[in-house]
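Take a look at the structure below.
With one protein chain withheld, the remaining protein chains of the complex are depicted in position.
So that you can tell them apart, the chains are marked A, B, C, D, E, F and G in the order they are listed, and the count of residues begins at 1 in each.
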């Protein structure tokens, strides 16, 4: 596991990350929400109790990368993370499908990439540990589904940024695709976006594996 | 993993198992409670999505082995399990410490063993998969703590029964002891009995490992 | 409009029909739920106030055609309907995707057709007005989506039964397909099954048009 | 339908318009309240899905034209409407009957006309689409009922303003009168002012018809 | 005041009488509801504290004379009243206007008179004190209002029964008419049926005056 | 009745006056609380509907004359009363018995008189109608009860002030004494301070009689 | 302390005893209510932890000795007490003052004595420990207060019964009189019947002292 003892890990994102975490900063028993961030914490403390890794959950429901920028100072920079994981894009894309009469609520690819790049550029150099960029995903196997196709475009952008900033890249879509071959998406969530405990475990596994977690 | 495709797994116990599961029978998304049973389900579906293992949570808060016997017919037998996991004893012991003026609420070792043995004897032969007996535990490293010492006695009984009935034996106390060397029990729960998400992960790991779960 | 003055119209189905209607029998202001049944009532009273058509909403969340049979006596027969509309099948299909570990919860095509046919056969002759069979639907344009494909099979069955029993046939899937060309399904509901006010209007329009409602 | 693709339609008024809409600005699924504004949105999206008409509900319970003036800037002007519909007067009149000891709460005809005229004069020129003025109404057929007579006076004022500002004029009182011949007002609401789903459909029909909605 | 010391007075009716009284039998502080029955009790105890008159409120919301018959045994007979006041008819009439699609909910004049007569005939002889029949009312001055006209018909029936059974007759409609000349009905209630504290005082005054209450 | 048409009557005091009135200023249906002020309003509108007397309830729970002074400007002066009724003193006295360890919460006679006098002096000249001073009371007949004796001292002060400022004087203690001869105080309230509906009627009767209300 | 190790003590009475205890039988942490019974338990466990005295609280709000008889079997006899404390009479007396129109709710002295005597006669012989009869009380020093005078009559009856059945007699009235010389009753409760934490301590002290509790 590449995460050092006593490391501070900040996880930022939208509702998939938030999952009811405490406000303004979520940490500790009961403060991490009930999603993949809490699952990550459970696995880390259970497998690596001596590491005393400290996780902060600053995911917020409904947020796009624009919203992340608004609060980056208090929710990322001021927490002085050693490791930073980011997963954003679900709402940036979804608004293009569920709020077609309110186009200003969505964030199109160019703006998405520009803001995301700017945020990372300012933060990546400060991280003693590392940066983890997680692609947004859509629990849909057929790539010709309009929202799946769109989400993939954003995944490509995240991959590009990860390469540019030498971040750990987590392809969540790929991780889910593997499971979706055997498990219908409805077993995780009817809306193909939010995650139940099964989805949280799949995602936590992908993220931890990417930073060297040794399971056996 | 020794658990076959489509297997029915019934998990019975007390509040540590219950953790808010749906009544009368808890299963599916939202029905498994938020404890180690739901963690087990998450890990199984995430690592082995094709197995379609079906878990039933029939843990009930406050129960001793006497209470389990009362409802064994509807909560175990009628569900026709292939696999059955049992973890009971916490309340049988705790009542000897927190309700000293109401001695009839506790279950002493002899009665505990007698009832437990009787229940297993009737069910073990019917299980196509297997029987998993999990010791009760106390999140306390010092073996001279009265309640820890007492709990160990019950663990010895469980071990004896597991051998007798050729069950899979899970020493939960040992699993927790390993972690408690590096993590104070207060990080899991102030009362050293109930489990938060960290405790749930430790226990789920122990149970799944015991039935052949391959993590890597 | 083929529905006579003072006619009694019973609408039965699942949650799409139910939409919070009063129990045990929903009717009148506040009793019809907030879904397509209430929309139908609003349009009928507004366009045809003299008809005094009386609507009963007996949709119930989560129901399959098996559940409908259980309560057919009290919820249909005892109400002595002149007109009966039925829309069922969403749960019969959905359980095959969101509860794969609990196969007994779904209703497969043969059983679906058998029970449905039996129910209609007993009731159709008693209806002075008419019988309206509405196909179940899935808000998904791509017919190779597994759940869309499955739902279509059930639609074919409904069509067959409508012909057999000389019922008014409402192809809800077709009605939605028309709108989905211009409006993403997420504008109606993230889960592609439930209906918001827009979906309720689309469906009410289809049903009323099929019984001769004159809009202009 | 005279409303162009992507048009922004702002609907302002009192509780009949408000009907529980989201604050500060109500729009989208769940944000439009459960009254005639939501019914209009449902019908527009169902019949004209390609138009992507965007509706804002800024009705507020208890408001008179005086209250509308207080918030006109944020609730109308700042939203840059293409179309604006206004229905106000119910409270202006009602306070003359239900709060006779607090006369300052009512708005008498001269002040009503003066404020209303001033508001429209400032806004009408900015509307790319059109202005729709809806008369207040009272669900009472007998014109010698004091409150009905009073309401009619305000209706005359609205008509005058509509002519002056070349607005689309919707005579809601007339629309309701037609239905009230066959349906007692108590079927819509005991207080003859608020609307249930039936009343909402009658009013939505009148407004949409006035802007060229083609029903057939 | 004709009501003797220690007399038991039972008041039965619908929601106007009920006004939130305690169930199954309402009496004492907090048990009489907040309507005219509680006002009567307040005035009796304040003006005639030595009389110790005991009032039971058995009004129930939504009831027609049919409903009264259903519970007459427990709610009137078993209480062994010395005085019995009855006010019913509001719902018998109202259902003819607000539930036109559910005609079985209303009680037409002939049935109203028949049931009412039967109930009184059985009880009047047993009352040591007296019987008080209060007409139902509608807070509407214009006698050509359909519901006012209808209510008057029922008032005529009540008067006929009062004469027949030598009961004290209270013309509530007349009492309200006096006040409505100076106070719009909206000052009492928007629906012209229910009573606020002002209406309760008007009615209590009428009933008490009719049994000899001396105000000065 | 000395209160002119359209008169504005402000009633100020403590919880006996407050009785749940609307804040910041209580008036109208539902705004007057459920105590003697609402009873006064009910009787005035019922007996004198043409007077259109307007009542404001600004009683506040727990208040002493010191608290009244704090809010006199907004709660009395700014309302421009024609008539002002004041009943205060219950808490000034009670705190001397129920909070003996917190003496600063009580208001002793000299301070009570000084503040009260100052408030009236500033307001009485502005009242077009009149000033009504109501003594505080204690529902206790025995004058040697310490709290009753104390309350009487404050009653003497109120009488003195009424004479000085030519106010209408209402001896509430006397009014209650009359009733208490026949009705134990526990029939009004266990604590002998607060009033139920019976107490409210006694007090309203006393106040209205004092301003010329003609009951017969 | 005369109460032996492991003794079972049942405390029965009305709301003063009940104080929110668990139902049907109140015991243990959180089950004893928040009144004098819990205070007794706290003092016993704190001063005599080795005694392990087991207390059951079966007080029930509103009960008279008639109500106690109704449930004596389940609430006293079936619990097999070693010690039984009884305090009843407050409601038997109070109803004679706060419900004068419902005389059947009170229990007059003869009936009170008869029932009380009968209950004790059947139980006293079965108590291995002892019987404790506590007088009802009224927090009022003046013996000419009607309710105080009445309560004293019942105290005399309790004393007579205590002598007859050789019970421990606790004169609660006397215990409170001592404190009331220095502390107004309003410091304990406005209604002079219920007890706050101060009253609970006074009563617990009296009861425990009577059974030999050594404080120093």
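To be clear about the criterion, a residue touches a chain if its C-beta (ideal position, glycine included) is under 8 Å from a C-beta of that chain, and two chains touch if they have at least 3 such contacts.
The shown structure was predicted, so the numbers you read here are calculated from the model rather than taken from an experiment.
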Displayed chains contacting the withheld chain: A, B, F, G
Identified contact with the non-displayed chain, of G:6, G:49 or G:62: G:49
Given B:158, B:193 or B:207, the one touching the chain that is not displayed: B:193
Sites on chain B contacted by the missing partner chain, in the whole complex: 94, 97-100, 142, 144-147, 183-187, 190-193
Residues from chain A at the interface with the omitted partner, ascending: 6, 27-29, 52-55
Missing-chain contacts mapped onto chain G: 29-30, 32, 34, 38-39, 41-43, 45-47, 49-50, 179, 181-183, 187, 196-198, 200-202, 205, 214-216
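Following the convention adopted for this analysis, only the chains that are shown with their structure count from here on.
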Chain hops separating chain G from chain B, counting only touching neighbours: 1
Joint neighbours of chain G and chain F, given as chain labels: E
Rotational angle, Cα trace of chain E fitted to chain F, multiple of 5°: 180
Length of the line joining the C-alpha centres of chain D and chain E, rounded to whole Å: 40
Separation of chain B from chain F, taking each centre as the mean of its C-alpha atoms, in whole Å: 67
Centroid distance [mean C-alpha coordinates] between chain E and chain B, Å: 64
Multi-partner residues of chain B (each touching 2 or more other chains): 29
Chain contact topology (line, ring, star, complete or other): other
In contact (per the touch rule at the top): chain pairs: A-B, A-C, A-D, B-C, B-G, C-D, C-E, D-E, D-F, E-F, E-G, F-G
